[in-house]
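With one protein chain removed, the remaining protein chains of the complex are shown where they sit.
Our next item is chain A:
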């Protein structure tokens, strides 16, 4: 029985058959010529046929797709057999004897460059042209098209890593679980899996060799993948199906066994998410990502557009806390009107609150819109800035909030300097919220997206836990009992959630899917036990040991299959 070990990033036990995500299409070598057996006319005919086939397939998929995915598919279908694209390629074939694959590659590259140079909206469409190009080359080579395979029967998707764009075509009714050979605990695959409630294992080296149709068992808590599962594993998967049902509901009251209250809040990205989170009994919103309002746009949304977008979220939580994070652009979330995509080191660049240094005004207008949206709603609106590094920045942000009429300013603690100086920072604002994904990447100097660094990139790292402890200590030293919450992926891990509570964190905010599991586990421990587990985790020599030692003290995790 062959098995693979990776990092479990989303719990669940499941048995299913494998579909490999086709590899990205490689570039045909520069200067590749037509094979001597093929005439230029035949190559042109083959190219037109391939383009037509890609167009037909995209058109068919657009019929069943919904939302943003549908319009992207419709637009790319139009581009696939576009005369400008094809004529440019045919010219290369006829005049230079270039191979069909290389010809379409170059023709699409020059079209994409023209669009890119136009900037703004057109620049964003250049990636669609490159996607169409990959599909046409795959068709010419007779290999599967890139992207998530289209299928009517459920399967376990095995890939190198998923990109945010893959979410549009990922159907959670068909994809049973995600397994990747690359990526880390904070990768897009992990975030997508948690949001969709799909069991997932990342950084499982070797899984790319499993052939399509092979039956495998995936344990998203243990991080294991087994080929040809035995009877015990099939039974475990069946048992999980039952557990998943009982774990589906959170009663809306985050509390330890001895009655210590820990409000469990939701991370949301818009009104639709907020309505879902409210239905899942979230006790408020601990992180409203406002990027949704700004992404896919070439200019800043208007005051009115912003008000409508924020009010949709506030209205879902009358009488409850909603923490709004101001625009967090840059690094993996570039915005054409705000961030510079050519920075050599975007994660350390002008991102988050720092965009106010280079594009002043956007943040001020956003705060005004948040204040206007808060007026007349029953939500308790808090506002926080991402990527704060110093107490001065915190003070400046608090002053901007006051000017806008927002009375509850706070900061994200995701830069280690903010954790280390939490006392002075909290002297300037009313609360802190730990963004553990970025805090981990900066504390460990390890890029979130890199598979080989997955072991470094986990919030179980004792150094990260220490920074969280320091932030809580900073709040205590400040003396006004200013709340410290966690709104990173760490809060969604039921075992780590217990440790965070033991470290003195006041609230936990997570994807709505995780509320029930975290609530159920929290319910079984007392505050004193949580504190003891926090001490164990802090003293562990490494992240693996910290996790293993804490989990060993929480047998309820195994009972629930978490």
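Simple rule for what comes next: a residue touches a chain if its C-beta (ideal position, glycine included) is under 8 Å from a C-beta of that chain, and two chains touch if they have at least 3 such contacts; residues count from 1.
Assume contacts and distances are computed from a predicted model.
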item	value
Chain not displayed: protein name in its UniProt record ("Phosphocarrier protein HPr", "Cytochrome b/b6 domain-containing protein", "Two-component system response regulator" or "Amino acid/amide ABC transporter ATP-binding protein 2 (HAAT family)")	"Phosphocarrier protein HPr"
Contacting the left-out chain in the complete assembly, out of A:83, A:259 or A:319	A:83
From A:24, A:45 or A:122, residue that would touch the chain that is not displayed	A:122
Residues belonging to chain A that touch the chain removed from view	74-75, 78-79, 82-85, 87, 111, 114-115, 118, 121-122, 125, 129
